[in-house]
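Scroll down for the structure; my scribbles are underneath it.
Just one protein chain is left out here, and the rest sit where they should.
Letters A, B and C name the chains as they come in the text, with residue numbers starting at 1 for each one.
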Amino acid sequence: VIDALLEVEAALAAAQAQLGHIPVEHAQAIAQACSAGVELDEEAARTSTPVVALVAALREAVGEEAAASVHLGATSQDIMDTAAMLTVRERRGPILEDLVGAANTAADLARAHRSTPMAGRTLLQRATPITFGSKAALWTAALDDAGRGVARLALPVQLGGPVGTLADTDLLAAFADRLDLDAPPLSWHTARAPVARIAAALGIAAGVAGKVATDVILMAQTEVGEACEEGGEGYGGSSTMPHKHNPIAAISARAAARRAPALVATVMASMEQEHERAAGAWQAEGPALRDLLSVTGEACDRLRESLERLVVDPERMAANLGEEEPDVSDAEALVDRALDGRR
Amino acid sequence: VIDALLEVEAALAAAQAQLGHIPVEHAQAIAQACSAGVELDEEAARTSTPVVALVAALREAVGEEAAASVHLGATSQDIMDTAAMLTVRERRGPILEDLVGAANTAADLARAHRSTPMAGRTLLQRATPITFGSKAALWTAALDDAGRGVARLALPVQLGGPVGTLADTDLLAAFADRLDLDAPPLSWHTARAPVARIAAALGIAAGVAGKVATDVILMAQTEVGEACEEGGEGYGGSSTMPHKHNPIAAISARAAARRAPALVATVMASMEQEHERAAGAWQAEGPALRDLLSVTGEACDRLRESLERLVVDPERMAANLGEEEPDVSDAEALVDRALDGRR
Amino acid sequence: VIDALLEVEAALAAAQAQLGHIPVEHAQAIAQACSAGVELDEEAARTSTPVVALVAALREAVGEEAAASVHLGATSQDIMDTAAMLTVRERRGPILEDLVGAANTAADLARAHRSTPMAGRTLLQRATPITFGSKAALWTAALDDAGRGVARLALPVQLGGPVGTLADTDLLAAFADRLDLDAPPLSWHTARAPVARIAAALGIAAGVAGKVATDVILMAQTEVGEACEEGGEGYGGSSTMPHKHNPIAAISARAAARRAPALVATVMASMEQEHERAAGAWQAEGPALRDLLSVTGEACDRLRESLERLVVDPERMAANLGEEEPDVSDAEALVDRALDGRR
Partner (left out) sequence: VIDALLEVEAALAAAQAQLGHIPVEHAQAIAQACSAGVELDEEAARTSTPVVALVAALREAVGEEAAASVHLGATSQDIMDTAAMLTVRERRGPILEDLVGAANTAADLARAHRSTPMAGRTLLQRATPITFGSKAALWTAALDDAGRGVARLALPVQLGGPVGTLADTDLLAAFADRLDLDAPPLSWHTARAPVARIAAALGIAAGVAGKVATDVILMAQTEVGEACEEGGEGYGGSSTMPHKHNPIAAISARAAARRAPALVATVMASMEQEHERAAGAWQAEGPALRDLLSVTGEACDRLRESLERLVVDPERMAANLGEEEPDVSDAEALVDRALDGRR
């Protein structure tokens, strides 16, 4: 967290130097101090925001002359909000990789099992036939869709100053450019839709992971027996029943996914922010967003693993379906359409 | 609700007639029966979905010949999901109007008070000066942004058949066209991101309404006294203290907004749907979405009313600020930029 | 809702008359007016609380002399909070009946199937044997426990006056006594633990209903086939697959139960109430609590129905278990202990 804050302070100084607001040497000194890192007092976090202490430490480190160029015009929230966006960008990387990885694996399954008949199931009752390929193709599409939702999120910098009125468009652009974030049209100090949209996209990604994981868990039920997660010795074992073979990755994905909706709610509830900086809602939003990144990350990671371990049993699928030569042309066409749509 | 279901059945038959799947006269008979309406048994809802009883009643109404053309190829969920989208479209109309109305009123306030100084407030402590115009301009931008989020939502029809594999692209297009909804690339029977995205956009709209309402309530505090909601005699009165004058509309908006985040969570948690139709999650999602439409609608409606009633007191603002001729050029520039951005 | 408000106003006057605070004839006139009912202006709710209009209507109805004895010393919130407790009491009646009814049915199943072997299932994988009786006995105990939690809730009257300081112990006792509610030690105007505890107990009841319903749904899976909900023709039918037989009551119970946790969260979030009456949180709590009463009521009602319709298939249980003469003495002992504990 401190590293992200320092990265933001350095980028701010660099952008200001670029526009001639501060001497280039000051920006260099600040960049150097930020790279070197600072030690923060534990107590700092309790008595104020960490940025107050961090700015003091930076000013100390850069020397008297450059000190005035540190954190120029910015307020703590500018630094913390921008750092939060860096964190989101960093942590969505693996989430996107896992979503793509899971979608690719699902697409492979869809291709391989385009014509493998199995029972469709509605309300957990056997319904008309599908193919396992069509199920996997819908997984693929849902995972791709969730990934696009996460990938296209705007990640704006914040630079509104003490009360959010600062609006140096050039500086905003340069600042955003240096951090490879977006320049917002206006300050979003207490207009938190950008954060709520991130939370929603993460919640949806977790929700899709949870849906796919649930299907895997249900296919792995002993009485259904159409799929299992392959693993080495001891994988999915139980402390009392060593013969058992649990779909641990899918269960972990589902468990993580189940923690997401409430965290989305906390972020959304945190939109109610007073005046020019909230007295509690803003401070609650940050940790909720970080927790949401964690549980979504875990849901996607474990789902990808589950799909990569997945072994299906077409004979059991056929036996459960109990129909000779079912017409599955609809399902096959769905696979084709879904996979065509990916390219 | 029944009306929406009938509208969907009629549109399905019309689309099928258009493509030659069923005789045109059947579609006409179905349209007529749908217009006439049906009486549903109370018991129907308990023993099954209402669509089962509704289809039976429609088949009875259209006569033996056309009966087979009723609900052709569709499943209950197709009708209910599509009807739910009609409901969303119908109910977002007033929500969008209220968001636009509130934003316009806020923009008027921003223009009128572009240079009216007031205290910026962070953590509810007085901070550097802003203008009331800049505060109202940020309200405007946030309301506009929330409205765009609600307006651009995809509202897909559903027509996947019993297990979601149906994929007649032409029929989907014609069906969607007749209802003025979107044709989805694939069935979303158990891939509920479209619904979760609606919930998120509504939750964000409610969140923005709650933020603005909170600002109004805080400006109306007795000790702050910078704004009040104007009303006739008895407006905002209390049963014990008739002299009191409460910002009832803003309080109602905030109260409604506070109910939204948890409903978003319920919709998101409902994404965990089993196989080809969920045994509980789908049935929980519908009422949660309807409740969310209600509370968001109420939040936006009451916020608009609050802003329309809003009377501000520049003298009190100046007194609270306690600075002679504060520099508010940043705030003024923000107003200009925000209002320019609207056009 | 209006009826409950009138019942509270009448009880307040009666208690005050009993203690000699107002003339008995006034209380009688008020009681009469409350029984007769009042017509409230639609607009009233928008411009103020309904109690303001209701008190005005009552004062009109009782005539000039008794008018001053109407609503004496009370504030709107006193009436609304107390009426809310009447509503809770009224609506928990059927909830408790359904919990007891469901528990009794489950106990009958436990007794009848004390020794009926079936597969225990952990992580949805077959584990060591249990008996269906032991499963039903644990349902019984959980339902009983949830019922006790709901039954023992304190339902306090509110009578704190305009700012919650009123503390006439005798009046509180008489008022509570007339309404058969509890007399709280202090005003709970903005100390909402009593409401949060109600929400928690309801959420737990819904949660237990959801657990049992989930077990039923899983036992009714086609591939498991150990239970179904018996119904007449068309029960649990599908619009496309008339042969299907869905456990509609259990699915409805589960769906209702899934809406409860978020409503509990809304009530708990509403504990953050400002000063002597909240500007939003209190107004959000009421509808959330009412919604929670509804979904819990529906969950318990439908679960009871599901259990009453439940038909189990011991042969299928034995086949799924696949063990000859399993040792189920632990499970049998559990049934005995659980049923003994009920008496």
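Going forward, a residue touches a chain if its C-beta (ideal position, glycine included) is under 8 Å from a C-beta of that chain, and two chains touch if they have at least 3 such contacts.
Just so we're clear, the structure is a prediction, and the values are computed from it rather than from any experiment.
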* To do: May I ask which residue of C:Leu12, C:Leu218, C:Ile248 or C:Leu310 touches the chain that does not appear here?
  => C:Leu218
* Structure fact -> The listed residue (C:Met85, C:Ala106 or C:Ala279) that touches the chain absent from the view is C:Ala279
* Out of C:Arg114, C:Arg254 or C:Arg309, point to the residue that touches the absent chain in the complete complex. => C:Arg254
* Structure fact -> Touch with the missing chain holds, among B:Leu124, B:Ala183 or B:Ala333, for B:Leu124
* Contact residue for the chain not shown (choose from A:Gly101, A:Gly133 or A:Pro162) -> A:Pro162
* Asked: Residues of subunit B in contact with the chain that isn't shown?
  -> 119, 121-128, 217-218, 220-224, 238, 240-241, 244-247, 251, 261-262, 265, 269, 320
* **subunit A, residues in touch with the chain not shown (by the definition above)** => 46-49, 51-52, 55, 71, 74-76, 79, 161-162, 213-214, 217, 231-232, 234-241, 246-249, 251-252, 254-259, 261-263, 265-266, 269-270, 279-284, 287-288, 291
* **subunit C residues that touch the omitted chain in the full complex** => 75, 120-124, 127-130, 134-135, 137-138, 141-142, 145-146, 149, 161-167, 169, 185-187, 190-193, 196-197, 200, 203-204, 207-208, 210-211, 214-215, 218, 254, 257-258, 260-262, 264-266, 268-269, 271-279, 330-331, 333-334, 337-338, 341
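Here is the rule we use: only the chains that are shown with their structure count from here on.
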* Counting contact pairs per chain pair, which pair wins? -> A-B
* Quick one: report the Å distance separating subunit A from subunit B, using the average Cα coordinate of each chain. => 26
* Asked: If you average the Cα atoms of subunit B and of subunit C to get two centres, how far apart are those centres in Å?
  -> 29
* Determine the centre-to-centre distance between subunit A and subunit C, using the mean Cα coordinates as centres, and give it in whole Å. => 38
* Structure fact -> subunit B residues touching 2+ other chains are 75, 161-162, 214, 254, 257-258, 261-262, 265-266, 269, 279
